[in-house]
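Before any comments, here is the structure.
All protein chains but one are shown in place.
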Amino acid sequence: MESLLFWFFAIVAVAGSIMVIAQRRAIYSALSLIIVLCSFAGFFFLLGASFVAAMQVIVYAGAIMILFVFIIWLLGLRTGEEPAIKMKWFYLAIVFCLLIGAQLFYIFVTNFKEVVLERSTDIKEISKVLLGKYVIPFELTSILFLAALVGAFYLAKGKGKAEK
Amino acid sequence: MELYYYLIVSLIVFIIGMIGFFIRRNLITLLMCVELMLNAANLALMVFGTKWGWIEAQAIVLLVMTVAAAEVAVGLALMIVVYKHYSHLFIDQMTKLKG
Amino acid sequence: MLDFTQLNASILPEIILVLAAIVILLIEGFQKKLNKYCSLIALIAVVGLIYYLISIWNSNLKGFYAGVVLDNFALFASLIYLLSAALIILSAVHFLDIKKIESGEFYALLLIAVAAMIFISSANDMITIFISLEIFSICLYVLVGYDRNSVRGVEGAIKYFILGAFSAGILLYGIVLIYGAVGSTNLEALSKIQGLEMSQKILLYFGAGLVLVGLGFKISLVPFHMWTPDAYEGAPTVITAFMAAATKTAAFSVLIRIFVINLPSHEISLEWILWILAIVTMTVGNFIALSQENIKRMLAYSSIAHAGYITVGLVGASGNREAGNVMYYLIVYAMMNIGAFLVIAHLERGKDFLSALHYKGLAYKNTFLALALSWFLLCLAGLPPTSGFLAKYYVFLAAVEKGYTILVIIAVLNSALAAYYYLRIIVFMWMHGKEEGKALVKGEETWSLISMTAIVIALLLTLQLSFMPSRFLQLALSF
């Protein structure tokens, strides 16, 4: 069952990712991305991290994707479809990316064989780590959000008489 | 179910995210590609976490999610400003600065 | 649970900075009348912290489960950020005023960025490093595009943002791989682990490679540098100065902490990669700078070249865990670069005042500014007896002592080449007639005591670094 679910999520995730970058309209990409993110939540669930899986759905598929869709609605739809892609020598770039992937693939396959599963999803434990060992990064995220809030607010608030 | 299958899925998604940078031109889509990359990293982290410290890995994943959220917020706000100037979001056509 | 015994003063500087930022934001939001005091608050916070940091020298504060280490190394790096920030705040008052840009969020974001940078150099954990890196990057994305009406600024910001996000993804993947290899994100724990298996080592190698790419992006090593000139040109000049000085220092301090201080025990043999990166970086930077007309772009390429020289120092430092000369180079570089940019910012009135040709005859118009800019450029060119020369001599010496003679030969040749484009500006300023100088007057004279003060302070600091460097050297070498 687990393996079946894995394969299902894997196929959905990979196909979804390909859809994200294959679509010309941003809104389709966004919808594909939601599917990918959900299947990632599925992975987390399969691995036994049900809390993270829930957060994945809430934060990503919920909050972040809403932002995306909102912006696309605001701007993207009006800009319409992306013009046909002029690839020039970017084929080479894709080849290079694939080469990097191949190298990583090789080392993963040859060097990572451990199967040690220890599954506990005690939210209490997570919070202990977050407020203990990772308290600094955890607090840092609040500064991060402060910065993002101020920045996004400043950028978007302007009346913006655009100079062309 | 071999664990490194997860790793390979994560790798594939990561590489697809990178490739997205070369075949997409819409800024919004590019940002989505970054999200793919960050998610791939998250998945890999979880897999490694099964070996080294399950709870820690989950905590880190949560932190990374917040980073992604903040980045998206600022990025999208920037795109609004860009749109005011260019009336489009195609990165290829923003070449005032060069040389 | 939060263990209060772990609390101590090791994050006090960051707390003060963030508090100051929040106060500024509150003023900006609710008391518009007090707007003009924003810069003052920021300045007081920064200058006060400089004193505080000097007072806690050598105290080696550790806290938060060894996640934060405020050692001398971190203090020295923090000193660079704070000095840069102080100079930039001084200059920004005038700059934002003549450019008619609103100012409140500017100082808040600047302070948050500085706080994140201090976190970055005192962090002992790769996750902390990643998040702090993101914080100051986010601040800088916004600050680069701070002039929303300038299309160039916005274009620079979006390019910086999208590539920055891309590199952040790569950096995170690298951190994950390192975690996968050794099972910890704590750097100190990382350096203590012994007897790695081959498979772990391999993961570590590739993780380190990805981390290098992510950080190389921030310090603009070639070929990860290409955003640099665009973002530097687009950004408001004071922010360019801040990016050139502080961002680079922050990323280098991470690089040093990871690769020089903590990772050498694992023989990830980074020297040869850095060797090649150093050569390519300085050569490409210098060659392109040769043919630049826009002075900001020229300095952007020159900052790329300097990243190359600093990398030479890293090559020399790798293995023996002594990065004092690199830190010295960084403070020298920060001060002279900021100085040059501040003069440019002071002179900048319209967006058309950035071509090198505009500096013709400056000496006839304003001898002091011409003198100051000449001095900063000579420093950047590395002519003795300037601090630029000293710093270069130091890092090159370290590399020669380690036996990387060819690298140093190329570096010296490069710095010989580089002097050409700096001197070109000096020649423009001093060797062109009064007519061009008069053309400078055109329109309103902008004069600001505060911004002049910033230039004078930068000048004094570089003079001290040139002629009485011992104090700074000893600070830099004390870790």
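Each chain carries a letter (A, B and C) given by its place in the written order, and its residues are counted from 1.
In the analysis below, a residue touches a chain if its C-beta (ideal position, glycine included) is under 8 Å from a C-beta of that chain, and two chains touch if they have at least 3 such contacts.
In this section, contacts and distances are computed from a predicted model.
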- Item | Among "NADH-quinone oxidoreductase subunit L", "Dihydroorotate dehydrogenase B (NAD(+)), electron transfer subunit", "Multiple sugar ABC transporter, ATP-binding protein" or "Branched-chain amino acid transport system permease protein", UniProt-listed name of the chain not shown | "NADH-quinone oxidoreductase subunit L"
- Message: For the chain that was dropped from the view, give me its touching partners among the shown chains.
- Response: A, B, C
- The listed residue (C:9, C:357 or C:427) that touches the chain absent from the view is C:427
- Task: Return the single residue from C:189, C:273 or C:450 that touches the missing chain.
- Result: C:273
- Among C:24, C:162, C:347 or C:454, which residue is in contact with the omitted chain in the full complex? C:162
- Item | Of C:88, C:243, C:289 or C:459, the one touching the omitted chain in the full complex | C:289
- Query: Tell me, which residues in chain C touch the chain that this view leaves out?
  - Reply: 159, 162-163, 166-167, 170, 202, 205-206, 209-210, 212-213, 216-217, 221-227, 229-230, 269, 272-273, 284, 287-291, 324, 367, 378, 383-385, 389-390, 393-394, 396-397, 400-401, 408-409, 412-413, 416-417, 419-420, 423, 427, 430-433, 467-470, 473-474, 476-477
- Mind pulling the chain A residues that touch the left-out chain? 90, 92-93, 96-97, 99-100, 103
- Mind pulling the chain B residues that touch the left-out chain? 18, 21-22, 25, 91-92, 94-99
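Just so it is clear, only the chains that are shown with their structure count from here on.
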- Note on the structure: Of A-C and A-B, the pair with more C-beta contacts is A-B
- Quick one: report the Å distance separating chain B from chain C, using the average Cα coordinate of each chain. 26
- Message: Please tell me the distance, in whole Å, between the geometric centres of chain A and chain C computed from their C-alpha atoms.
- Response: 30
- Query: With chain centres defined as C-alpha means, what is the inter-centre distance between chain A and chain B in Å?
  - Reply: 5
- Message: If a residue has to touch 2 or more other chains to count, which residues of chain C qualify?
- Response: 127, 131, 134, 138, 141-142, 145, 148, 151, 180
- Where chain B touches two or more other chains, by residue: 14, 17-18, 21, 31, 33, 47, 51, 56, 60, 63, 67, 70-71, 74, 78-79, 81, 84-85
- chain C-touching residues of chain B, taken from the complex the two chains share: 14, 17-18, 21, 27, 30-31, 33-34, 37-38, 40-41, 44-45, 47-48, 51-53, 56-57, 60, 63-64, 67, 70-71, 74-75, 78-79, 81-82, 84-86, 91, 94, 96-99
- Message: Using the touch definition from the top, list the residues of chain B that touch chain A in their complex.
- Response: 1-9, 11-26, 28-29, 31-33, 35-36, 39, 42-43, 46-47, 50-51, 54-56, 58-63, 65-74, 76-81, 83-85, 87-90, 92
- How about chain C: which of its residues touch chain B in the complex? 127, 130-131, 134, 138, 141-142, 145, 148, 151-152, 154-159, 161-162, 165-166, 168-170, 172-173, 175-177, 179-180, 183-185, 229-230, 233-234, 292, 297
